[in-house]
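Okay, so here's the structure we're looking at.
Missing here: one protein chain of the complex. Every other protein chain is in place.
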Amino acid sequence: MQFLQQLINGISWGSIYALIALGYTMVYGVLRLINFAHGDIYMLGAMFGYYVAVFLGVAEHASGVRVLSVVLISMLGCGLIGVGIERFCYRPLRKAPRLAALMTAVGVSLLLENGGQLIFGADPKFFPPLIHTREIFRFHEIVLNNIQLMIFAVSLLLMFLLHWIVMKTRMGKAMRAVSFSHDAAGLVGIPVNRVISFTFFLGSLLAAAAGILVSLSNPKVEPLMGIMPGLKAFVAAVLGGIGNMMGAMIGGLIMGISEVLVSGYISSTYRDAFAFFILIFILLYKPSGLLGKTGPEKL
Amino acid sequence: MKSIRQVLFCVAILCFFFFLNHFLTLYLNPYYLQILIYAGINVILAISLNLVNAQTGQFSMGHAGFMAVGAYASAFFTDRVGPLLHSFFTHVLAFPDFFSSFFIFGFALVIAGCLSAGAGFIVGLPVLRLRGDYLAIATLGFGEIIRVMILNMDVVGGARGFTDIPIYTNVFWLGLCVYGTWMVIGNLIHSTKGRAFLAIREDEVAAECMGIHTTKYKVGAFVIGAFFAGVGGALLAHEVGYLHTNSFTFLRSIEIVVMVVLGGTSLVGSALAAIVLTLLPEVLRFFSEYRMVVYSLVLIFLMLARAKKWKST
Partner (left out) sequence: MRKFLLVLAVGMGLVMGCGKKSDDVKIGVYASLTGNTATFGESMRKGIELAFEEINAQGGLLGKKVRLIVEDDQSKPEEAKTAVVKLIKRDRVVAVLGEVASSRSLAGAPECQRSSVPMVTPASTNPKVTEIGDYIFRVCFIDPFQGEVMAKFAYQTLGLRRVAVFTDVKNDYSVGLANYFEKTFLELGGKIIGEESYSEGDIEFRAQLTTIKSQKPEAIFIPGYYTEVGLIARQARELGFQGPLLGGDGWDSPKTVEIGGSAVEGCFFSNHYASDDPASVVQDFIRSFKEKYGEVPDAMAVLGYDAARVLADAIHRASSFQGAKIREALAQTKGYEGVSGRVTIDQNRNARKAAVVLKIENGRVKFFKRVEP
């Protein structure tokens, strides 16, 4: 009984990781850059959502249009910020060693966190309920509510949408070409910079979506909320095989479920350690991740 | 003849740091002394990570974990075993107080280094099969695992922190440790064997073809790096007098990596970057709560400024 409830908790929590991991995996696939600031974009998504919702007064009288505009405005805002970060902080470093780009990403991440504390204030904020929580299922001790179900459904939907974009559209084809080789893609006339910008835009949209979804079920937003989920989502992306959409989803769910089971049955103190333990275990026995393609690393 | 000269040289070094310590504690404002000590500790950490990251090309992000091992191990030693040794030294061997604490802290530093090196070996052996970003995230993970394990140990205070650590760190010990780290790592990378590290960084497969036992050297670099990280942690523990696992999060590891990346491959560069990044937040105190924002801006700016150089080569 209790196990089923934990499973529901785990899937809903893992879906959030999966959404953030999708963005991580996409950027990594195209740029081979661990975008450390991705977790903070997720935070910005939730923050923007909060301010737009308060500005529109969604809490007092929620309507479909208002809720939708909260979601769209904050997603768009984050998308633009993602593109801006790439343009000004990562693009100048594209020829530099990867380590340097990674450290710049760390700098951007610190900037967003500390800047967030200054601009939004360090105190936690209550995210107004855009959608009211309703139980849709109750059997003995097991409870499932509409938001938990929605989080799972939306992340599944977004994943398939992303898969479609990458596999079926022209832009997606270009993205795959760029991820294969920047130079070769440039030679055949693909606008590499525009493709990379688009990738960042898409990744940041997903992070913002995750930020808003998480605020629906856990309505507290603060400037440092992105650090741990960002790190865990990266672990999830590696777990599933970095660069692989389906892998990110599965990795996220595994992370979420295992975290919940560890905190529920062992102790939450070992939760973070356990997450990293799985990661190291997977890396040692299947270094390319669960669904990643195995191949020699280019020298 | 040569050995006499070596002994004399060692004595001279000891005397130099001894008098430097006295001079600085007398004439330097304790605030600047404090920053100097933190800068020195960061230099040790940056140089030891330089061996792993910049010389051998193994991207480790778990340095704070090894620091924590050293810090807690040495604090445990001086706090629990220290008083016993002290009474043994002063009562049985009739050492003066000064020598007693000299030996106790000396032991503590060695123990800290050795335990961290042991942890480095246990972590390094499996993990160093990985490369690049995967290695980075795995070492980061190990760093966090070490931290969580310490947090759950009640003998070292757990969440309430380790209190009442004697304050032993001073410019004498700091100078000695910085000098020692510099000498060991500096001589190592310029020795014949040390060239193997560079070879692994440049091309692991080619290095292997040349007959270099890559695993041995990679793990070796990792263990030596962890040793000095442990020493740095021990110095920090006996400077602050209080330990909490919050001081050893992955952000701390990242800070050290930033020093190495910013400073370039040379030891001098890493040491300078360590000093600059220790001073920076202090200089920025002027900005009050804006300082961490300015700090991160400066960091991005420095990285971008470096990028121009990378482009030209």
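Observations, loosely collected:
Per-chain numbering from 1; labels A and B assigned in written order.
Keep in mind that, in the parts below, a contact is a pair of C-beta atoms (placed from the backbone, for glycine too) under 8 Å apart; a residue touches a chain by one contact, two chains touch by 3 or more.
Fair warning: this is a prediction, and the values are worked out from it, not measured in the lab.
Note on the undisplayed chain: of the listed residues B:Phe19, B:Tyr32, B:Phe88 or B:Tyr179, the one touching it is B:Tyr32.
Shown as candidates are A:Ser69, A:Asn193 or A:Asn218; the residue that touches the absent chain is A:Asn218.
Remark: the omitted chain is touched by one listed residue; of A:Gly57, A:Gly84 or A:Gly121 this is A:Gly121. Within subunit A, the residues in touch with the undisplayed chain are 1-2, 5-6, 9-10, 13, 114, 117, 121-124, 126, 133, 141, 143, 145, 214, 218-220, 222, 224-225, 227-228, 259-261, 263-265, 267-269, 271-272.
Think of the hidden chain as still there; on subunit B it touches residues 29-32, 34-35, 38, 151, 158-161, 163, 167, 236, 239-247, 262-264, 266, 268-269, 272-273, 275-276, 279-283, 285, 288-289, 291-292, 305-306, 309.
In this section, only the chains that are shown with their structure count from here on.
If each chain is reduced to the centroid of its CA atoms, subunit A and subunit B end up 34 Å from each other. If you check the complex, the residues on subunit B that touch subunit A are 53, 59, 126-127, 129-134, 136-138, 140-142, 144-145, 148-149, 151-152, 203, 205, 250, 254, 257-258, 261-262, 289-290, 292-293, 295-297, 299-300, 303-304, 306-307, 310-311.
By the touch criterion given at the top, residues 28, 34, 89, 92-93, 95-100, 102-104, 106-108, 110-111, 114-115, 117-118, 231, 234-235, 238, 242, 269-270, 272-273, 275-277, 279-280, 283-284, 287, 297, 299 of subunit A touch subunit B in their complex.
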